[in-house]
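For this depiction, one protein chain was excluded, whereas all remaining protein chains were kept in their positions.
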Amino acid sequence: MFPFSFEWIWDMDHVVFMGGLWYALTILGIGMTYCIIKAAIDACRGNDEHHH
Amino acid sequence: MKHKKAKKYGMVINLDKCTGCGSCMVACMAENNVPFRKDESDKLLSITWMRVYKLTNGKPFPNTDICYLPRPCMHCEGQHEGHSPCVTVCPAVATDYNIETGIVSQIYTRCFGCRYCMASCPYKARYFNWWDPVWPDGMEKYLSPNVSPRMRGVVEKCSFCFHRYQMAKEKAFMEGRRKLKEDEYQTACTQACPAGAITFGDLNNPNHAVYRMVKPDPKHHGRPTNPNAFRLLERLGTNPKVYYLSSREWVRRVGDNYLKNESIAKKTVHQG
Partner (left out) sequence: MDSALIPRGVKRCSLWQFLLFISVVGAVLLWGVYAMLLCWIKGLNQTNMNDYYGFAIWIWADLAVIAVGGGAFFTGLLRYIFGKDELKSIINYAVLIGFICYSSALLILAYDIGQPLRGWFIFWHANVHSMLTEVAFCLSCYFGVLTIEFIPLILENRQIDRVPFFHHLSHNMHEIMAVFAATGVFLSFFHQGSLGGVAGVLFGRPFAFREGILIWPWTFFLFTWSAAACGPCFTILITKITETVTRKKLVKDSAIELLAKISGWMILTYIIAKTIDTWYWATVTAPSLGQTLMDFYSNNPLYGIWILFAEIVICGFVPAAILITKKGRKNSVALWIAVILAVVGVCINRWVMVLQVMAVPVMSFDYWAMYFPSWQEIATTILPVAYGIILVGLAHRYLPVFPDESELNPIETLPAEEEETVEPPVDLEQELKPAGA
């Protein structure tokens, strides 16, 4: 799973498979971080313009 | 043929010699600490690394003929080395193909019991530990110290007595040798067979009996060139390292699936 685990080999299979995994996880992680930080800022500012 | 450096241990079982006595099964269980239960009547739950099947030609008396077929793990090589049905599917690398010996291992402490390998094996050579092993009183003392017993929830199978290979290698190393002699590494079933039906050795070594008996064709993934030799389910492309010998045509035909009017000679390997 990680390049430092002993099964890891720097071959195409590992790079493509794990690359896809980390790519997806990164998007989810960044997306959620953005949402949480922005929500905290909005909440502090008392910004309440939107309704859904 | 030039002797390749890497070994490819394999087995040749002469079905004309096999009497179905089951010594190989017993020897295997004792050698490898294979667990058993009080009630072993349900064979679908029994662990038998080596299992003897009874085959019949299905003809009525007086033409009835039977044959016993011992089935260890086939240690499939696949279409390219290591592409065994089970090794490729194991999600946690708990079963591995040893490039140096061609032996398919099972790492019990790595296996988490998903049983995908069992689903992949057409020979049903893989067994699950549905229970923790319970040995009859005092039997722990008779367990082999060279083979770890398995815990509940993991898969196990024939290892070609890999521990014997390791011990033989150690012994050779202590004696300052690198190469093993043919008789130094033999499986328990081979040695136990009273009829001498099982032969074990390096399929890459032209001096070994197994090579001489089946004459594997390296251009066709080791397919036997001896007309009396066959491998189970040859057409699937699993490329087993266990070969069978029989002078009887019906026995050889039972070794694979054929369409109704298909002749046994038409052995097209589907893959690759």
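As written, the chain order gives the labels A and B, with residue 1 at the start of each chain.
Definition applied: contacts are C-beta pairs under 8 Å (C-beta built on N, C-alpha and C of every residue); 3 or more make two chains touch, one makes a residue touch a chain.
Predicted, not measured: the structure shown is a model, and the values here were computed from it.
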item	value
In the full complex, displayed partners of the excluded chain	A, B
Options B:Y9, B:Y123 or B:Y243, residue touching the unrepresented chain	B:Y123
Contact partner of the left-out chain, one of B:A6, B:A92 or B:M139	B:A92
Absent-chain contact - pick from B:A6, B:L45 or B:M139	B:L45
On chain B, residues whose C-beta touches the chain left out of the figure	42, 44-47, 53, 55, 69, 85, 88-94, 110-116, 118-124, 126-132, 151-155, 232-233, 235-238, 253-260, 262, 268, 270-271
Touching residues (missing chain, whole complex) on chain A	1, 5, 7, 13-14, 17-18, 20-21, 24-25, 27-28, 31-32, 34-36, 38-40, 42-43, 46-48, 50, 52
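The criterion applied here is as follows: only the chains that are shown with their structure count from here on.
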item	value
Computed distance of Cα centres, chain B from chain A, in Å	47
